[in-house]
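Beneath this line is the structure, given in structure tokens, with notes to follow.
All protein chains of the complex are present and in place, except for one that has been dropped.
After this line comes chain A, so read on.
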Amino acid sequence: MTPDEKEEFDRRRRQRNIVVGLILAGFVVLFYMITIVQMSD
């Protein structure tokens, strides 16, 4: 793997990790809110 390819590899992996992290954080917030709503019913 050339330095350029390695850099591109790392960039894509970093971006994917950020997106997956944001989605997971979104689900944590959503499940928290769903739980609160269901407990209050």
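Simple rule for what comes next: a contact is a pair of C-beta atoms (placed from the backbone, for glycine too) under 8 Å apart; a residue touches a chain by one contact, two chains touch by 3 or more; residues count from 1.
By our rule, contacts and distances are computed from a predicted model.
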UniProt protein name of the chain not shown, from "Protoheme IX farnesyltransferase", "Branched-chain amino acid ABC transporter permease", "Aspartyl/glutamyl-tRNA(Asn/Gln) amidotransferase subunit C" or "Cysteine desulfurase": "Protoheme IX farnesyltransferase"
Residue numbers in chain A that touch the chain omitted from display: 1-2, 5, 8-9, 12-13, 15-16, 19, 30, 33-34, 37-38
